[in-house]
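The structure follows.
Here the complex is missing a single protein chain, while all its other protein chains stay put.
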Amino acid sequence: MKPTRSVGHGQRGKAAGMRSRLSRWLVAAPPSLFLALFFLAPSLIMAGASFRFPGELGGLAPLTASAAHGSDHGLTLEAYAFVFGDWVYLWICLKSFAIAAVTTLACLALAYPLAMLIAASPRKRRDLLVLLVILPFASNFLVRVYAWMIVLGPMDLLYTQTAVLIAMVYVHLPFMILPLYINLEKHDPALLDAAQDLGANAWRRFWHVTFPLSLPGVFAGSALVFIPVLGMFAVPELLGGTRDILIGNLIKEQFLDNRDWPLGAALSLVLTAMVLALAWGTLRLARARTRGLA
Amino acid sequence: MTLKLPLLWLLAAVVYAFLYVPLAVVVLFSFNDSALNAGWVGFTTRWYELLLADADMLSAAANSLLVATVASIAATILGTMAGLAIHRYRPRLLPALVLTPVAMPEILLGVSLLLFFRQVLDLTLGLASIVIAHITFSIGFVAIVVRARLQGMDEAIFEAARDLGATPWRSFRHVTLPLILPAIVAGALMAFTLSIDDFVITFFTAGVGVTTLPLQIYSMIKVAVTPEVNAVSTLLMALTLTLIAVAARIAPESIRARG
Partner (left out) sequence: MLLELRNVTRRFGALAAVQAVSLDIEAGEFFTLLGPSGCGKTTLLRMIAGFDAPDQGDILLEGANLAGTPPERRPVHTVFQSYALFPHMSVADNVGFPLLMSRRTREEIVPLVREALAKVHLADKAADYPHELSGGQKQRVALARALVNRPRLLLLDEPLGALDAKLREEMRSELIRLQRDVGITFVFVTHAQTEALALSHRIAVMNAGRVEQVDTPERIYEQPVNRFVAEFIGTCNLIDATVAAATAAHLGLDLGTLGEVVAPAAPGIAVGERGTLALRPEQIRLSARGHAERLRNQFEATVRESLYLGDVTHYSVALANGRTLQALAANSGSARAQLFSTGDAVTVAWRHDAGHFLR
């Protein structure tokens, strides 16, 4: 019989109920209103913009002047027709997905042994090792990308797909290490002793105990790497060649260079859909695989 | 763990080298007396002198500090409220509003704000639009830290305060606020570093006239790799290290929460 948070208020507690509703409103309203105005509204407007015509001088064409485009309501699927009608766009979307997948796997491969080692270290050394992971992560994103420009320049790797991949992994590696470590650290060492006691060798202990238990950390880290890589434009722009652009570069181009906002908005929506599909898929997978492991 | 520890240590050493070598090279070349980032020639501090005489760089740094200060104060207040509200009142929409900007690719927030400011508000982009954009993505980080702190605490403490005669306001003032203060400080420091560091969202919301430090660095490295960038990078690293050291001292939560 744990003390239950009061769900509703009895009819007799009206005065107290009103007071608590007031304080609830005072606390919740400012952040809610701010984010509704500067996050929710822009997102919805972006969705709307993808169905508009581009303006003469960039931006969006006014809804009233749409007659010029032969449409009586000013809305069109033109931008989507353009995206899905051209193999180049689909190819770049697929490539973005592939780069994100490879980056995630590479991060996982590098992060897992390190996270295991940190989790297995004595407490004091553990904090130091974690700090050493965080420190480079705390330096500016552009500085970290720039560092690879210096390192890869003399190696003739600059402006290649390889350079893009290396920097992607570098920039996102801590996002994989930390959730993995946080998960592995919580494992009860008695489980491994029990497995050993019951006859499992080192490999089987890892495969049947440690790895399945670490799946929530694997999923969390993967999402934290995959999603930002998917939308990245700066790394290909600085380290990649002209053929290494990703969906993020396409979006940036439409908004800042070509000024075809409806197309940029449509591409943003495609990216959003990719992210949502991915998040949904990961969540389902995580639920199915980690039932009871939280 | 009875794993093959030497092998693990070797792998770990490789990963740590991967993490540190590029940054070490940047720091090293910032003191190199050569305009090319190639071989070591000799020690100099002239790139730093050049940097400190660079008016564009200095005004960008001033902008960055101004934006980070204003944005982190606002984000800390709003984020603390959001964290409290989510923990205490279990609102349905607020968690999604707070967490989505943190989780989604930055470019999406950047372009949607660009569209919103230009098309809907017809605002000239500049410091104000940058500050608003930074507040939007920092609220979530502050809220996460504050909420985590609240989750680690015994709910009965807050009931005890009311029970012993504290009004909701005095209960907040005497019990809740002192208890979540470390998380608020941690959140504020995070918001400040996130703002100082942000490139992508600033890139879309800055407009033409205004630059911040990351934007300035971007335009420099886009053109050419110069040792002056090494110097500014090194200074930025020193600044972040200092902030982390401060954070670790007064609010250890901030270190852990970055994961």
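Letters A and B mark the chains as written, and numbering starts fresh at 1 in each.
Here is the rule we use: a residue touches a chain if its C-beta (ideal position, glycine included) is under 8 Å from a C-beta of that chain, and two chains touch if they have at least 3 such contacts.
The structure presented is a predicted model; accordingly, all values stated were derived computationally and were not measured.
Asks: Of B:38, B:62 or B:160, which one is in contact with the hidden chain?
Replies: Here the residue in touch with the unshown chain is B:160.
Asks: Determine and list the chain B residues touching the chain excluded from the picture.
Replies: 154, 156-157, 159-167, 170-171, 174-175, 178-179
One rule holds in what follows: only the chains that are shown with their structure count from here on.
Asks: Roughly how far is chain A from chain B, going centre to centre by Cα mean, in whole Å?
Replies: The computed centroid separation for chain A versus chain B comes out at 17 Å.
Asks: Can you tell me which positions in chain A touch chain B when the two form their complex?
Replies: By the definition above, chain A touches chain B via 3, 5, 19-20, 23-24, 27-28, 30-32, 34-36, 38-43, 45-46, 49, 59-60, 110-111, 113-114, 116-120, 129-144, 146-151, 153-154, 170, 173-174, 178-179, 181-182, 189, 192, 196, 202, 206, 223, 227-228, 230-234, 237-238, 248, 251-252, 255-256, 261, 264-265, 268, 271-272, 275, 279.
Asks: Taking the complex as given, what residues does chain B use to touch chain A?
Replies: 1-5, 8-9, 11-12, 15-16, 18-23, 25-26, 29, 37-38, 77-79, 81-82, 84-85, 88-89, 91, 93-94, 97-98, 100-101, 103-109, 111-116, 118-120, 132-133, 135-136, 139, 143, 155-156, 159, 168, 193, 197, 199-200, 204, 213-214, 217-218, 221-222, 225, 229-230, 233, 236-237, 240-241, 243-244, 248, 255, 258-259
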